[in-house]
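See structure below.
Of the protein chains in this complex, one is absent; all others appear in place.
Let's look at subunit A:
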Amino acid sequence: MAKLASALVSRLVIIIPYAWLLFFFLIPFFIVFRISLSQTTVAMPPYTPVFDLAGGLAGILDKMRGFSMDNYVWLTEDVLYFNAYVSSVIIATVSTLLTLLIGYPIAYGMARAPRSLRPMLLMLVILPFWTSFLIRVYAWIAILKPEGLLNQLLITIGLIDQPLIILNTNSAIYIGIVYSYLPFMVLPIYSALEKMDHSLIEAAQDLGCPPVVAFWRVTFPLSLPGVIAGSLLVFIPAVGEFVIPDLLGGSETLMIGKTLWNEFNANRDWPVSSAVATILLLILVLPIVYFQNIQTKAENEGR
């Protein structure tokens, strides 16, 4: 009896979260895909239902004939969507590299800090992650505006005499992404570097290896898992970013997250936004699976 109860409990521990994620995370993707194949109508909800079990098998087959690739054809016909995908991937790639360039020295400096200081430094990197994304992006508007704080400072110290136009350009998007995602890059690199045995570097240097070479041949390869995890944590969400291009970018900025949002909220075109989301997901599926593999590996090593 006790055995039975314990088996039941152990099943429930798995079944409850499993069922929740299946229903609220996985099944919705199939619905998105399904609706991307339906036609736009002026109704609520604004699409023709594609699946209806009430009609039985014949009904389903009948409906399957109603599947349409129109929305996907539409996406290929309007060059706007293609450009938005390409520029999202480019912007995300450049921002990921910039974040790595800025984040690596910070993580390195933290990992070399006196042991007693490290928990506090770690806390300070995590803290911005807990404060609102929206607020952190908003904070940059006041700084980057033509009459904003950065331009005031640069003009006062005499570096420039005309205000720089940064807000509503792609540069502002880069700044926004680097700023918002920096902790995601610093944390995994820091944890990789912190585990590293410093005597390896000392050994390399004792053997006559210059510090720069020692860094590239010993330190960097050892921190690579952190670099990869951090880059994925920045790149994947950045491709679909909405808030940053919307608030900091200009009218000419094309990013697919913003396109999807506009398609959905302004044009009320649910089937087209579903098609946009489906293709975005296809672009991201490889990096996401790669990220999951890294996580699973880390989990097994922690055992």
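Just so it is clear, a contact is a pair of C-beta atoms (placed from the backbone, for glycine too) under 8 Å apart; a residue touches a chain by one contact, two chains touch by 3 or more; residues count from 1.
Going forward, contacts and distances are computed from a predicted model.
Enquirer: Of the candidate names "NADH-quinone oxidoreductase subunit L", "Iron uptake system protein EfeO", "Spermidine/putrescine ABC transporter permease" or "Glutamyl-tRNA(Gln) amidotransferase subunit A", which one corresponds to the UniProt protein name of the undepicted chain?
Expert: "Spermidine/putrescine ABC transporter permease"
Enquirer: Which one touches the absent chain: A:16, A:80 or A:160?
Expert: A:16
Enquirer: Kindly note down the residues of subunit A that lie in touch with the hidden chain.
Expert: Within subunit A, the residues touching the omitted chain are 2, 5-6, 9-10, 13-14, 16-18, 20-29, 31-32, 35, 45, 102-103, 105-106, 108-110, 112-114, 121, 123-128, 130-136, 138-143, 145, 147-149, 152, 179, 182-183, 186, 198, 232-233, 236-237, 239-243, 247, 257, 260-261, 264-265, 270, 273-274, 277, 280-281, 284, 288-289, 291-292, 295-296, 299, 302-303.
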